[in-house]
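Every protein chain of the complex appears in place save one, which is left out.
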Amino acid sequence: MEAVILAIELIGTFAFAVSGATAAVKARLDIFGTIVLGATTAVGGGVMRDVLLGITPPVMFIKPIYVLIAFITSLAVFLLEYFHAATRPMRSVLYIRVINYFDAVGLSVFIISGCNSAISVGYFDNAFLVLFLGTLTGIGGGMLRDILICKIPNVLRKKVYAIAALAGAAVYYIMLYIGSDEIASMICGMAVVFLLRMFAFHFEWDLPRIPEDDKSV
Amino acid sequence: MEAVILAIELIGTFAFAVSGATAAVKARLDIFGTIVLGATTAVGGGVMRDVLLGITPPVMFIKPIYVLIAFITSLAVFLLEYFHAATRPMRSVLYIRVINYFDAVGLSVFIISGCNSAISVGYFDNAFLVLFLGTLTGIGGGMLRDILICKIPNVLRKKVYAIAALAGAAVYYIMLYIGSDEIASMICGMAVVFLLRMFAFHFEWDLPRIPEDDKSV
Partner (left out) sequence: MEAVILAIELIGTFAFAVSGATAAVKARLDIFGTIVLGATTAVGGGVMRDVLLGITPPVMFIKPIYVLIAFITSLAVFLLEYFHAATRPMRSVLYIRVINYFDAVGLSVFIISGCNSAISVGYFDNAFLVLFLGTLTGIGGGMLRDILICKIPNVLRKKVYAIAALAGAAVYYIMLYIGSDEIASMICGMAVVFLLRMFAFHFEWDLPRIPEDDKSV
């Protein structure tokens, strides 16, 4: 089971690093900036969670495998884009779709592992804290990515992203709370995040917001 | 006394959440983003203070009433703006003035409670730390709000805001230091913040800065 979780976490790290490095290349960061942005996207949520929980130094320093994966991934994205003849196929619909699946897998697993961090330091009774930190672990890296390239964080504006995260965290927590099997709870929580993200992506779900062209606001 | 402080803190939370949610709607965040920005504005300063003091998890997780108030307030702001016929009256001068009063009340009380947090973990002898963290508690949430919507923080540019905060913190600290009654010190500190803000608002006080049209800089 541990190996499965680790494998999925590494897939998530990979997907998050791709998203960060791709955004970095678009913002014309250099090779160093691309690696920093990829790694920040991948591990930033976990670092914020650890700081808020008082876990110092954060887990990223103790288990450098995540940063290493993010580093290699971001470097590869940069090099592919830099020698750009090779990258045009990467802009295909298939590529975007695959990355999106990976991102949904990563989001699912980071949310569960975020909840588990909060629970493992003794806050199982504080549902608000567990759900908040689980969600932050999933979405925090992407928020930092956007802030660093001076964009309003996507998660505050687009699609059903944070809500999917929160819903999955809630399902996981409630199942644990009523005494379900831990593995079953994990699978259900992750499935909720993954499916909500997939539905939101395919059906282009958006949360309500005031249209850009409504000038009265 | 405690009940009075709590009541004023809740008014401040409400006012800060209104300011965050209003900014969110203007930046076209969705309903989730609006709630996040409202809550961040309301509790962000306190979270930064707690992290710097090593109080983990931050108070917002232990006393969720503040986040709850911010959540409800932000949701209400979003819904009023979304069904916008109802909101035009809210853009009136009266509305802006009332929110501004509330904001000044909130700033006053958060500064005092920020100073108290620093004092309560044993740093009364470090005046710099107490004043810094008191001020940060008051202005930090608004800074995060502006960063998240990609604006230069207002407090760095406009009006006598941070200086009012700092002055109130200083009055409170000095009065405690010379042995004044705690409640009297609180009232004086809060009054200084509130009055400076009101004067700055009514007389349009600004701190010196180099004019936009001075191109030689």
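Order of writing sets the chain letters: A and B. Residues in each chain are counted from 1.
Criterion: a contact is a pair of C-beta atoms (placed from the backbone, for glycine too) under 8 Å apart; a residue touches a chain by one contact, two chains touch by 3 or more.
Computed from a predicted model, the values in this text were never measured in an experiment.
**Q** Among A:I147, A:V171 or A:I187, which residue is in contact with the omitted chain in the full complex?
**A** A:I147
**Q** Of A:I8, A:A24 or A:V155, which residue touches the hidden chain?
**A** Of the listed residues, the one touching the omitted chain is A:A24.
**Q** Which positions on chain B touch the chain that was left off?
**A** These residues touch the chain not displayed: 51-54, 123, 126, 128-129, 132, 143, 147, 150-153, 155-158, 162-163, 206-212, 214, 216-217.
**Q** Spell out the interface residues on chain A facing the chain that's missing from view.
**A** Answer for chain A: residues 24-34, 36-37, 47, 51, 54, 56-58, 61-62, 64, 67, 81-82, 84, 88, 147-150 touch the chain left out.
In this text, only the chains that are shown with their structure count from here on.
**Q** Roughly how far is chain A from chain B, centre to centre by C-alpha average, rounded to an integer in Å?
**A** Here chain A and chain B have centroids separated by 30 Å.
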